[in-house]
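Omission of a single protein chain aside, the complex is shown with its protein chains in their original locations.
Our next item is chain A:
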Amino acid sequence: MELFFDSISLIKWGLLSGTLLGISISFTSPFLILKRNALFPHALTHIYFLAVILTSLILYKFPLFLSFPFVVIFTLFFTSLIWILKRYTKFYEDTATSIIAYLALGLALIVAAKTYQYDTRILSYLFGSLIGITYKDFCESLIVFFFTLFLFYRFYPLWIAQITDKELPGLDFKLANFSFLILITLQIITGVKLMGILLVSVLFIFSTTFVLQFIKSFKFLIILVSFLNIIGILGGAIISIFFDIPFSGAVVIFMSLYIFISFVWGFLR
């Protein structure tokens, strides 16, 4: 037990950061799923990976804090290629998303290999690390959390509008959608350190999908998803410590319980 509490003190920033992230994501994930765009965060992580590799290539001599805005700008730039591709071809949005995501991942691997960045750091980007989360990362999560609350308060009527209507007179969705994209990007960037590129999108999908099966009101949806995300992160941390397995994998295993319950629920109904 002593070992357990020692471990907790080692991962306190990770747990706090994960808790804030779990709450932040619950404000955006329902809209992604209801707009049939559940793969988008996963694609964004691939694009983010390219942005990280390019940023470290350009800014390797500069202080670390300078890299954050560059990563955001690169990610937004490459993400905008999805809409450019969709606009000038007749691809479906998910097809364009897949194309840009694979392109980004392919490019990232080539650039990483050719610039000697293909080392163990790549593994920590791919799968995240609970112990690696510092006070600075916690502060970033806190900023993203407050930013999420602000943008949600400002734009949620327009985000909701798009789950029930394609067009509404007098409403302009451009700014609302752009804000949503920025928010998802920031949540991914803060989440990647914890969960890794390959698994961070789990936080967007599992709890929300589970809650959507039975919830009747939007008000309680966010509260429940937040709660289940936090439980998932804490549960994953406990499993990770007790069984000495990677944190992000443990979170996925824990949260897959929600999907199993959904399955049983659907089967019995």
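Just so it is clear, contacts are C-beta pairs under 8 Å (C-beta built on N, C-alpha and C of every residue); 3 or more make two chains touch, one makes a residue touch a chain; residues count from 1.
Definition applied: contacts and distances are computed from a predicted model.
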Worksheet, complete the sentence: Looking only at "GT4 family glycosyltransferase PelF", "ATP synthase subunit c", "Metal ABC transporter ATP-binding protein" or "Zinc-finger domain-containing protein", the name UniProt gives the absent chain is "Metal ABC transporter ATP-binding protein"
Worksheet item: Of the listed residues A:Leu16, A:Leu34 or A:Leu257, which contacts the missing chain in the full complex?
Response: A:Leu34
Worksheet, complete the sentence: Considering the complete complex, of A:Leu221, A:Ala237 or A:Ala250, the missing chain is touched by A:Leu221
Response to the item:
Out of A:Ile84, A:Cys139, A:Leu171 or A:Ile245, only one touches the absent chain, namely A:Leu171
Discussion item. Using the document's definition of touch, tell me which of A:Leu16, A:Ile160, A:Ile182 or A:Leu234 contacts the absent chain.
Written reply: A:Ile160
Response to the item:
It is residues of chain A that touch the chain not shown, namely 30, 33-34, 156-158, 160-161, 163-171, 211-213, 215-219, 221
